[in-house]
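Right, I'll just put the structure down here and ask away after.
The complex is shown incomplete by one protein chain, all other protein chains being positioned as in the whole.
Chain lettering (A, B and C) follows the sequence in which the chains are written, and residue indices restart at 1 in each chain.
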Amino acid sequence: MGISLKRLDTIIGTRQLLYTLLIIFTLIPMFFPLRLPISISARTKKVYSYIDNLKPGSYIFIDFDYDPAGRGEIEPQAVATMKHLFDKNCKLVIASLGTTGPVMFEIMRKTNPDIFAGKEYGKDWVNIGYVAGGESAAAGLARSISGTVAADAYGNPIGNLPLIKEADKAEQFALAIVYTTGTDTLYYFVRQWFTPYKVPLIMGILGVMGPAAEPFVAAGQAVELLVGQVAGAEYEVLVGRPGIGLGAMDAQSTSHAIILIFIILGNIMFWSVRLRGEKR
Amino acid sequence: MSVVWRRTIPQLLVAIILVVMTALYFLYIDKTTKATLNYWDGLLINYSIVIAAMAAIVGGVDLARYHVSLIMKREREQIPFSLITIILEVVCVIFAFYALATGVPILTQPQFSWIYLNLQVPTSSAMYSILVFYVASAAYRTFRARNPPALLLLIVGVIVMLGNTSLGFAIWPGFTPLKDWIMTVPNAAGYRPIVIGVGLGTIILGLRLILRKEVTWMGRRD
Amino acid sequence: MNYLPVEQVINPAAGTVSLAILIFLSLSGYYYMKLAEKGRTFPVRKIRAFEAIEEAVARSVEMGRPVHYTIGYGSIRTAHAPQYTAGLGVLTHVARLAGKYGARLIVTHGVPEAIASIDEIVRDGYFSEGRPELYNPVDNARYLTDVQFAYASSAQAVIIRENAGANIVIGPFWAESLILAEAGTMVGAFQIGGTARDVQIPFFVLVCDYAFIGEEIFAAGAMASGDIPTLASIRGQDVGKLLSIILIVLGLILLPLGVKLATYLMW
Partner (left out) sequence: MIEAIQIWLSAALVIWIWSFVYKDNYLYRLAQHIFLGAAAGYSIGISLDSLNKTALVPLAKSPTTNMHLIIPIIIGLLFFFKYSRRYYWVARYGVGIALAVGTALAFRTAPMANIIRQVNAVLLPLWTPDPVKTLNNWIHVVITLSALVYFIFTVTPRVVEGRPTITYRVYDAVLRIGIYGMMVAFGATLANTIMTRLAFFISMNIQYLQPYPLESLSAIILVAIAILFAMRRARAG
């Protein structure tokens, strides 16, 4: 018995077993969601009610510039909030201050066609694409979109887009949402959109950027933050459209559960081996 | 004489830069003087940026030298891998020079950025995400109630893990606020003295450098 | 002669109290170093991780396995310089021990400015202990690259492929800390870790056999020097801790009396 106990201990202690189970239990909920209930943080609720209280048909500016590594954390936020905005008939002007933004936007659009269904390009939403220049680009777009870029991401002359005629300056936008993986971009929008034009800002950021972005909310420069995968999942619940975010939350739960089970087994094995050893 | 050049002058240089940069930071006098002081401070930092850039180039040479030496040793297994490293390095450097010569910002140079986006970004992200395996096995080994402090560690760890997931919320909604309390009260307090200590260590190390007592960075003792 | 008021001489953004603390700590450190030069000795608490280094090197020699040492990656011209310096300080100790026991030392790192220093320190370790034949400049000190995860992927490969008997990691570390420590665990190396980057300390404390916590790496650097006045400078650090404790207690006493020490400290 003693030997088999020890052997059991080594089997459980094999790191490869833990790793394999970890991979499997991370992947399963991505394909077969469990839909575990989640608590909605006050932060996400505030963003939701802010967007919910917007006048229907408001013009919204969206900076879409996360990099590929941030997709899993930020895309759920972007999809859920954009669905909410479209449901409220808001009109979206999308631009990217980062080079990877347009690529990520197209991936997002291709994988979530339903939220764009029934919306007309040019009237309900516009994608300007990549705008070079960092902070000066943010300043230029705030002054005048048609004065900063000549054509949208698909090559249409900017003058042909009805939406841009209606909303061209920062003052005309009811809200700007920044989905980014770069802390600098947040500063650009605070300095070029909030400070001069008082455009309310909502920031969709990575979990690790949370502490760095906190002061914006404390200083009243941003309405609220959406931080990490959790925020995306919470927003998916609020708008009633489960997606990657909730799948990821389930994956978080199942893989945490696997690690916890291993910790418990490790403790049981440790104590049974030790107690047995003491008896002898 | 040569000892002066070999040891004394580098040490004095370090001491002087340390004292001067500290003075530049704290002195104010008036706005115009402060601007001048800031300029000098920036100048020293710029110098160090140029020196660091040169050092990175030396490092690249050193890496290539190491892999050339592996090839020369004729370790048959290692040769193809070392070749790949050297070739990729050289190719990148060639495109970097090409970008500089044509005045293109380096990350928009198509070939350089292709290598960056398709070879470096995925491997780098994969390396970062490999931590999920390591943190899991570290948690498995660490959270084991060997003795009273380890039991405390186990309890805290389990609460935080449950508080972070919807699984914990499903078991007992109190896990999330409890985890938030752990993260804001004992967790923050536990790190505070460490940060204070690091500051003190830094100050005393700087003092040792100024007094020319900390000389290990010079390498050889002559 | 007109004297300028203090607030015009000292940068208000930098803080007069900060400067006062800096000068006070420097003077107290200097004072204890002078005392030590005159022959006063101070008892210094043992740092177990430091004592363990010799055991780690000796054990690897017994097992016929190399010692792996790393100080991390990055540039020494940043504010993390003190931690790299502490790493170099402990490396001198490890290199001499490697010379003493005849161990094969492999130093991997990604600090381009420190290449020359590391090469020389390793060489000095073998030469000063009379084992110049063991020194191989290419094998002993390997610069990998200053890109974080490229450095980490190669460092973990070195630890596993060379089958390191001891794995000593001291310097500023970021996410790669756990990669280095777990690679050591995989080959069952005797591990000693240390960093002053607060968020990475847990990984070393919990995974390694022995760990330096925060400022202990600076103290270890002083211990490694073997110089008594240098060691005495640690007492300056203790003065700083006493000062912090006094300030905290004083501030807590003054707080109910309506005096906010915090605002005065920010001067």
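Everything below uses one rule, namely that a residue touches a chain if its C-beta (ideal position, glycine included) is under 8 Å from a C-beta of that chain, and two chains touch if they have at least 3 such contacts.
What you are looking at is a predicted structure, and each value in this text was computed from that prediction instead of being measured.
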Item checked: Of C:Met33, C:Ile71, C:Ala114 or C:Ala224, the one touching the omitted chain in the full complex -> C:Ala114
Check: For the chain left off this view, which of B:Tyr28, B:Phe169 or B:Trp217 is in contact with it?
Finding: B:Trp217
Next item on the list: Extract the touching residues of subunit C with respect to the undisplayed chain.
Entry: 14-15, 17-19, 21-22, 25, 42-45, 47, 75-82, 84-85, 113-117, 119-120, 144-147, 149-151, 153-154, 156-157, 160-161, 199, 201-203, 205-206, 213-216, 219, 234-235, 237-238, 240-245, 247-249, 251-252, 255-256, 260-262, 265-266
Checklist line | Sites on subunit A contacted by the missing partner chain, in the whole complex | finding: 15-16, 19, 26-27, 30, 68-73, 75, 207-208, 228-229, 244, 248, 251-252, 255-256, 259
Item checked: Residues in subunit B touching the chain absent from view -> 5-7, 10-11, 13-15, 17-18, 21-22, 25-26, 43-61, 63-64, 81-82, 84-93, 95-97, 99-100, 105-106, 112, 115-116, 118-120, 122-136, 138-139, 142-143, 149, 152-154, 156-161, 164-165, 181-183, 185-200, 202-203, 205-206, 209, 217-220
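Assume only the chains that are shown with their structure count from here on.
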Check: Graph of touching chains, which shape: line, ring, star, complete, other?
Finding: line
Next item on the list: Measure off the straight-line distance from the CA centroid of subunit A to the CA centroid of subunit C, and report it in whole Å.
Entry: 38
Check: With chain centres defined as C-alpha means, what is the inter-centre distance between subunit B and subunit C in Å?
Finding: 14
Checklist line | Inter-centroid spacing, subunit B versus subunit A (mean Cα positions, whole Å) | finding: 28
Margin query: Residues of subunit C that contact two or more other chains, please.
Written below: none
Checklist line | subunit A: positions in contact with at least two other chains | finding: 15
Margin query: List the residues on subunit C that touch subunit B in their complex, please.
Written below: 4, 8-12, 14, 18-19, 22, 25-26, 29-30, 33, 75-77, 82, 85-86, 88-89, 91-92, 110, 112-121, 123-124, 128, 138, 142-150, 152-153, 175, 178-179, 181-182, 185, 196, 198-199, 201, 203, 206-207, 213-215, 217-219, 221-222, 224-225, 227, 229-230, 233-234, 236-237, 240-241, 244
Next item on the list: Name, in rising order, each residue of subunit B that touches subunit A in their complex.
Entry: 121, 125, 128, 132-133, 136-137, 139-141, 143-146, 154, 157-158, 161-162, 164-170, 173, 176
Check: For subunit A, which residues count as touching subunit B in their complex?
Finding: 13, 15, 18-19, 22, 36-39, 68-69, 249-250, 252-260, 262-263, 266-267, 270-271
